[in-house]
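One protein chain is absent from this view; the other protein chains keep their places.
Each chain carries a letter (A and B) given by its place in the written order, and its residues are counted from 1.
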Amino acid sequence: MESPIEANGLRRSFGDIEAVCGVDLSVSQGEIYGFLGPNGAGKSTMVRMLTTLLKPSAGRARVAGFDVATEADEVRRRIGVALQDAAIDPLMTGNELLHLQATLHGLGRKEGKERGRELLDRVGLTDAGDRRVQTYSGGMRRRLDLAMSLLHQPAVLFLDEPTTGLDPSSRLNLWEEVRRLNTEGTTVFLTTQYLEEADELAHRVGIIDGGLIVREGTPAELKAAVGSPTLRIDVSPDQFGTANEVLGRFGEQRPAREGRLAIGLDKGASRLTDVVRALDEANVSVLHMELDAPSLDDVFAEATGRRLEGQAE
Amino acid sequence: MTDLPIDPSSTIPKKAIVSGHDSGQAGIGAFLAMSRRAIVGFYRQPSNWVVGAAFPLLITAVSASAFSRSTSLPGFPDADSFLQFLMAGTILQGTLFGSITASTDLALDIENGFMDRLLASPVSRVSILVSRLAGAATFGAGITVLYIAVFTLFGAKVNGGLAGMLVMVLLSTIMAIGVGGYGAAIGLKTGSAEAVGNSFPLIFILLFMSSAFFPVETMSGTYKTIAQYNPISLVIDASRHQVLQGFDLGEATKGFVIAIAFASIMIGLALSQLRSRLADAS
Partner (left out) sequence: MSASTPTRTTNVQQTALGPELHVRVGPVARALVRRSLVAITRVPSALVPILLMPVFFMIAFTGSYSAITNIPGFPTDNIFNWFVPYACVQGAAFAGIGTGFSTARDIETGFYDRLLLAPSSRASLILGPVGTSIVRSSFPFLTVLPLGLLLGADFPGVLGLLILAFTSATVSIMSGLWALGVVFRMQTQRSLGLVQVGIFATLFLSIGQVPLAVMRGWLHGAARVNPTTNLLRMARQGFLGGVTWELTWPGLVAAILVVSGLGLFAVSGFRKMEK
């Protein structure tokens, strides 16, 4: 079966500036694909091309089985897009916007109403349906945006920074909804500047920088590629030598403050029990132990040479 | 008060803010410095005044061609051409359009907090207000000179000579301060530059229901009555007299009385708005 999102040598330039410089991408059916990148990396250009809002300068992309450039309408019938900043007309009510979206996608009046009601209920906005959007909170707008993008039951859902600017609890609600949609079979392409979000939701992550995908893989794979996790232990001074000798069997020594031992744990956290057993067998009593695994931020920093903006928020 | 912004076009000497007092040399120095800032700020935003200056000339170009034959209508004042008749009206139109734009600067001062910086200084409130209208005043004077030159180039001359032209420049300057005061009153009341911009149609209506575009003598009914007593008509007529008939001190004085009364009322309104703004803030 064809991948729901497939791009080959996709390029887009604006004048002399090449925003996307030959991206190859394949997203599997039922997958949540996290697309990470700093501002200006080509993330939005890539999303706009995949969602038919921008024509590629070169290369090709197929979404839901159709070419984004030559069969744009067929693509549009099969995708849902929740846009960055939830561009929603503030003067309209939630119900009116859902009705408009239903008409735009060719749903009949009755069917549109039914689907609208169902989706408002699903995103918890039933009571707010007749209120103007200008009275909605940021989280409510995002949820309405999501409901609108789901109205025609899309096979592929594009979420462009869906939780930017939301408070932590609204963010968790939205994550839950995305997971639910995914378990129902929807393929999700998620752009985000929150590494935690990609880590929580995405099955695979692609990092774009300078218009190219510089890293791609599952979050675990990407983190493992950055290096092994660091294991640190504190022991009493008289057992320092013994402990050092035991740890040496499990990985290379890493710098640590005085009185502490640190190694890069080969093969990752799975060897932790072996380390504990070996220390016990050598009669070393451990005063403190910590395992510091690389984060996606480390992956990002290693791939792009800088930390991702907005991560501190 | 927190986070007082710095205006990049500002030329207010520090001394005037920290040690000036309400009267004497420091007061005058601060007034001049603030006026200079208003003028520089206004002219550094050409988008504010280029259209305002060009638009009345375009309307005049069309009207002069469309209504050229109306000079022979009964009751039409004795004029060489319709263009010559239009000169005074066009000048006031340009002055009013430009000065309402200039007065949005005061609302912007309020919006971006710069007004607080000025109010925190020991300079008199009247100085702060009137100096802010300096941009409008110089625009009124400048546009009058420019328009007289353009009209003269196209064959319409001021029969009142230099004295007549001086009367026209002074009338425009006073009216610019008056309209600036009106804009400032709205700006101080609302604190919004957009609200000042939105008050523009009222000026437009006042201008249309005057003798700016056609002589009151040819109008009829209620419209004629409104146009006759519209203060804008009275100022335009005084200015027009200098163009069509020649310099006339009596007509000029009538114009000055109306213009000064108009400007005083508007500045009074603006000052009372400034006082209530300060009262609300305290």
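Miscellaneous remarks
Convention: a residue touches a chain if its C-beta (ideal position, glycine included) is under 8 Å from a C-beta of that chain, and two chains touch if they have at least 3 such contacts.
Remember, predicted model here, so these are calculated numbers, not experimental data.
One of B:Phe151, B:Tyr182 or B:Phe214 touches the chain omitted from the figure, and that residue is B:Phe214. Among B:Ser70, B:Ser124 or B:Asn159, only B:Ser70 touches the chain that is left out of the view. Hidden from this view is one chain, which touches chain A at 1-2, 4, 28-32, 51-53, 55, 64-65, 73-74, 76-79, 81, 83-85, 87-89, 91-92, 96, 99-101, 103-107, 132, 148, 152-156, 179, 182-183, 185-187, 199-203, 218-220. As for the chain not pictured, it touches chain B at residues 51, 58-59, 62-63, 65-70, 72-76, 201, 205, 208-209, 213-214, 218-221, 223-224, 227.
Note that in this section only the chains that are shown with their structure count from here on.
Chain A and chain B, compared by their mean Cα positions, are separated by 58 Å.
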